[in-house]
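Attaching a single structure in structure tokens format; questions to follow.
The complex appears here without one of its protein chains, the remainder shown in place.
Chain nomenclature is as follows: A and B, assigned in order of appearance, with residue numbering initiated at 1 for each chain independently.
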Amino acid sequence: MKGNEAIAEAAIRAGAEGYFCYPITPQSEVAEYLTKRMPEVGGVFLQGESEVAVGNMLFGAASTGKRVFTTSSSPGISLMQESISYMAGAHLPAVLVNIMRGGPGLGGILPAQSDYFQAVKGGGHGDYRLLVLAPSTVQEAVDLMMLSFDLADKYRNPVMMIGDGMIGQMMEAVEFPEEKEIKRNNPDESDWAVNGAKDRKPRIIKSLFLDPHQLEDNSWLLDDKYEQMKREEVRYELYKVNAKNKLLIVSYGTMARICQTVIDELESEGISVGLFRPITLYPYPMKELKKEAVKKNIKTVLTVEMSTAQMLEDVERSILGKKQIEFFGRTGGIVPTPDEVKSKVLELIKPKKKAKTSEKKKRGKNVK
Amino acid sequence: MEQYEVTFAGFGGQGIMTAGQLLAYSGIKEGKQVAWMPSYGPEMRGGTAYCTVVISDKRIGSPVVTNPKCICVFNRPSFDKFGPIVKPGGLFIVNSSLINVVSDRKDFTQFLVPGNEMALMAGNAKATNVVILGAFVGASNVVKLETVTETLKEKLGKKKDMLELNLRVLKEGYDLALETLGQKDSV
Partner (left out) sequence: MSSNSNVIFSRPEAMHDTVTHYCPGCTHGIIHRLVAEALDELGVRDKAVGVAPVGCSVLIYNYINCDFMEAPHGRAPALATGFKRMRPDMTVFTYQGDGDLASIGMGEIVHAANRGEKFTTIFVNNAIYGMTGGQMAPTTMPQQITTTSPKGRDVSQVGYPIRMAEILSALVTPSYIERVAVHTPQHILKAKKAIYKAFKYQVEGRCYSMVEVLSTCPTNWGYTPQEATKWLADNMVPYYELKCFKDPEKTEGF
């Protein structure tokens, strides 16, 4: 199954009952799949007039307490930031998927990871966070998509799954769980959804608090959820991490798979390198990364991204100057080849001369 | 089996994506790990379209391959673009119906297949992609001919005429590979 279709089907299997969308490459297949599939399960499919409207349709739909989601790509996600901020402020569960393409601006339509900051550090206004998941295979996209709905419900907070264009376009074998595991929400049982003030006080879904003390309380309430996420939701994967590693690569999404190939090749040449792959980008696996990075055998930590060093800031935050940190990245829709990454690793492991160039200078300067 | 990578490249409309998908489905059917990765976007409109299929017994890393073991080119622009990047020791399958040159590289096996002519003789030039797929399967042994046959039956089961024609050209491509390159052991 193609990644985009697998994501769509995963949402159906997770019990999603509403999907709102606006066409944008490279993820329009999700909408093309769901326009047929949603009616089969009695759900709602609606193509809105803009991503601004779609984000807010999602907001209205999420207020029913049912499982709802949207998918888009970078410029479209920018337009949804308004509704994302409002949904976070109003404690609403919703799932958003960003199949990232190169930016800024209209950018291009080829794969990129340059919306890391937007997803992980904010994007919209105010004191809020998204729970951010990053799959590296089509199967993982399915698993994380289903998990996204559970986490959105658990925290009553928007959850975003980010993948690059490759995840959306790639076809791999996938397995879906049995039908019986599907759970549909019963909005009438929730204690917050808007479903008619019958024999109870009216419920108001809102993010306006004119009294600053109330607004501060709401912000701390949100923060409590983010602290709980840090305790309970951190997910990551180690690949060939062991005491022989000289270097530790940190990479996520499809980029991490390219690094896997590099690690396998180096292994066959007798060079041991490990991979730390964050699966949750927020909460970031800071402690876990630090634990692996500070080990004595690790000389250098290399962050590899399809952007001009965005996740690098979280790697630096995790390691706090305790190890040398290097960066390699390509962006704008260019996917680093295994060979490029391999040369960078070799350059770091066997430095030709001890040039003391500052880290910053090297960033993003991957001259062809 | 070791990891095998193959790229199919040609004009949009030559069935490039379908050839790759048929191979991918067949790989999955044999219980292998498979990743099918297309080119997409403006490249699809008139230029060269291509897809890469990675097949392995182990977990697949990069779906992006710099130097695939095999590249099947369906037209001249693809020949020019992809000829130089076939992995040394690899296989270069050239649709000689539309490409009237040969590569002067000596470090790989070059296999000329008159895809369009064979498909046309069988009754439909649109089956060129299946001729080339058959040739690839015969030359590489990455999946079994029977598995691809099964996949085609599933995909074209309802269209009896089309199925019959495609099965025929698949076998012809396959046989041509055996005649030209000799029987290969399973990889």
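Quick note on the criterion: a contact is a pair of C-beta atoms (placed from the backbone, for glycine too) under 8 Å apart; a residue touches a chain by one contact, two chains touch by 3 or more.
These figures come from a predicted structure and were not determined experimentally.
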For this session: List the shown chains that the missing chain touches in the full complex.
Result: A
Exercise. Of A:T35, A:N195 or A:S272, which sits in contact with the chain we cannot see?
Worked result: A:N195
Seminar exercise, completed: Per the whole complex, from A:L58, A:V174 or A:A256 the residue touching the absent chain is A:L58
Seminar exercise, completed: Touching the hidden chain, out of A:I24, A:V68, A:M166 or A:V315, is A:V68
Seminar exercise, completed: Cross-chain touch to the chain not pictured, restricted to A:F20, A:Y33 or A:Y116, is A:F20
Problem set entry | Residues belonging to chain A that touch the chain removed from view | 17-18, 20, 44, 46, 48-50, 52-64, 66, 68, 82-83, 86, 90, 187, 194-199, 202-208
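Just so we're on the same page, only the chains that are shown with their structure count from here on.
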Problem set entry | Centre distance in Å when chain A and chain B are each reduced to the mean of their C-alpha atoms | 35
For this session: Note which residues of chain B are touching chain A in the complex, please.
Result: 21, 24, 28, 33-38, 40-42, 59-64, 66
Problem set entry | Residue numbers on chain A that touch chain B, as the complex places them | 25-26, 108-110, 165-166, 169-173, 254, 257-264, 335, 337-339
